[in-house]
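For this depiction, one protein chain was excluded, whereas all remaining protein chains were kept in their positions.
Order of writing sets the chain letters: A, B and C. Residues in each chain are counted from 1.
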């Protein structure tokens, strides 16, 4: 693990707790997907937690964030309430969207989390526009846009890179490169030297780092974010990582070479952060407690979700639009 | 002008004649636009002729080409019949599209000219697909896709670059960089070092040349096209040029610095090719004859267009689709 | 009152809203020097600066996406698409993001933006620059759809669209840019969205229409009046929501309805109006609701062919006479 003066163990331990919370959330989301309690799809962030946590540790509450389909981790890291998120996955009252959005549309505007997204790369163009609003409103916020390595091949993302640089917008693009897009090894459909080279061709400074190294993500994010906040324009971070699970909860990832996922466990971010904390003198029992605490919290939220009421059918007709209020259909 | 052994004066003189034909066509198109004989819009290629001609001189008849809104020059260079094109601009029977397409939809499939296009960058994605068909059909054709410097900022073009390289397709992308998009100086909306750098970030070899130098375009095209035909995958040529007229015929280009267009005349391709030919011993009178011949041909086509019949109204209802044949509307 | 064109009136409305609310801004290609295709943005960049009248790269998806982001982050952007045809490059952003954000996020977000995308034929600009896809957006929950027909409406409705907290698809008709009319500069309030305008009153037949067809219907009505047929012409102004009260009220009176639009008839919004009226006013109808729309063909380039696509006042009058 990368070492740094600023990385006091206590601070890192807090981040580690966030990672544990994300991990526990994702495990529970997957289990409840299989149990039929969570419908639709669930894209787990397991194995990538250090990126969201390391970056969001360097954000202010009023900074903004946009995500993609694998958005639970980013939401929790930015400060969204995991209880409300779990209720959302269950489609219940009290969910972040009152049950109307589900896993792929988790959002918490109160902490600047402007939404996961079911359409790849659409968060990118939204982000540059939000950054223009930030400038227009003379705020000193920044916005972080997360995208997968498969998503970088969509045109709107490439347009957004150009756009961000043209207007020198306060955007941090973070490409979470887990090297796969659904069942496709992204190298096979990505020409050239990848996203860092592409970003640089737009004049956007880009760095590629080990995204499973919490301290390194933290330190790199601190630097990039301060550059952006200082008016330096957009930056791109490519964080190399590995998706420990299938594309979504019901994908067994049989397209992977045997042993690949097992081997990757060695480099997974929770284990590595844990090792570092132990080296710093955090005790085994403190770590065990933290894990148990995260799991207990999430277990409680799952129980809460089970007990939460289903939305009233009337809820289907609110939040559509003010003008031309929703017209019921034949189902009502 | 660049010099080369292969550039025999006779061959270059033939190319020069094509340039003159394009120039005469475009002048006539503009005049007839002002006279109200040509409707819609006319984007003149005046000042950029060396690019289309230099490239198409290195293409076979069965090679393919796609263009954009400024497509007259590409069409003539690829061998489309300028008479049929003029009839098309006039909207008459005998036009390349029987009057149904007009200036922005000039096409001549018999010579592999798959169409100008009214939507920027859409020719790019079409081109990579045509190249996939070429591969599937085991042909050894190639396809050339022309695009403007403003067009490079549309996502589909960037997707197409990636795509062409991923499948190592036989595509030559040609960015005609006239430094302006409608009224906007493209530098102001284009981040980074421009299209050559971007192409390289996708692993596509790219060259930037003086597109007003006919011999250089010819020589560079010969090299790139033989590389592509040899299975080398896609290439990109950025040809620097200057749009001598307004964006379209009715644009006076008042947004330009005073004297800019006048100064550019010195570097314009017809004049330069002419100077080279004179140096090579072609006589003034041969050149004058060539000019007069081009003008006379085009004048004849204009006259033909005036005299050609208007399409029968029934033509509006053909060529729509076989299944679910067109349904007349209230206008019929 | 002063006389101005449809385009000038839009510019006036935009300027008033930009003066009034510093969070209003516009983004699109060539807004600065060109001032928009018809001068709808003329000189506004000089007045409001390049951060509020933003000249963009040719990146329609991002023009639309950025407007959405700008709206989510507390401003009121106007995404200028130049042609509704080009807006098809940004349909995903408009339909999957702008229209749904508020709902998907359970009311946490609002997307107060205007997607400005002119429709219609304007003399030889052919298949890719002449479409009228307004029906599509009426079918998309979350969107408001506005189609102004007069200079006064193009000011008043644009102001309403800008102030609206929902995403508004604002469809000027390119053929009307140069049309002039009276605009009351003193009356600075926006027009209400969803309220039709009765262009002329009548008792025998109701014609419902919008955009460039309003003038055509109006002149057909004049012809018909001379023949003793009294026609009520209703300009819907907004297609979503459409003013069902006004239309139903009129059809209850006349018992006859003709819907006229320039867009392709098949799958056009005329079908919606016809179906609603037929289902709910069946007993009041003296004959079937009829529609007049465009042929199901791409718009041809050649002027006589293009004219063959268009609907004339004579044809409207003839169709109207078929009711009697």
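Convention: contacts are C-beta pairs under 8 Å (C-beta built on N, C-alpha and C of every residue); 3 or more make two chains touch, one makes a residue touch a chain.
Every value quoted in this text rests on a predicted model; they were computed, and no experiment measured them.
Although it is not drawn, the missing chain touches A, B, C when the whole complex is taken into account.
Touch with the chain omitted from the figure is made, among C:9, C:44, C:63 or C:104, by C:104.
Screening B:30, B:155, B:211 or B:269 against the full complex identifies B:155 as the residue touching the chain left out. For the chain missing from the display, the contacting residue among C:38, C:246, C:264 or C:310 is C:264, taking the whole complex into account. Summary of contacts with the chain left out: across B:23, B:105 or B:219, the touching residue is B:105. Contact between chain C and the unshown chain involves residues 85-86, 88-89, 91-92, 95-96, 99-100, 103-104, 126-128, 133, 135-136, 138-142, 240, 263-264, 266-272, 274-275, 278-280, 282, 287-291, 295-298, 300-301. Those residues of chain A that touch the chain absent from the view are 39-41, 91-92, 95, 97, 99-102, 104-105, 117-121, 150-151, 153-156, 181-184, 188-190, 255, 310-311, 313, 315-317, 320, 324, 326-332. Residue positions on chain B in contact with the hidden chain: 64, 66, 95-101, 105, 107-110, 114-115, 117-119, 122, 124-137, 143, 155-156, 159-160, 162-163, 166-167, 318-326, in rising order.
The working rule: only the chains that are shown with their structure count from here on.
Averaging Cα atoms per chain gives one point for each, and the point farthest from that of chain C is the centre of A. Centroid to centroid, with C-alpha atoms defining each point, chain A and chain C lie 40 Å apart.
Centres computed as Cα averages put chain A at a distance of 45 Å from chain B. For chain C, residues that reach two or more other chains under the stated contact definition are 56-57, 59, 61-62.
Chain B has residues 153-155, 188-190 in contact with two or more other chains.
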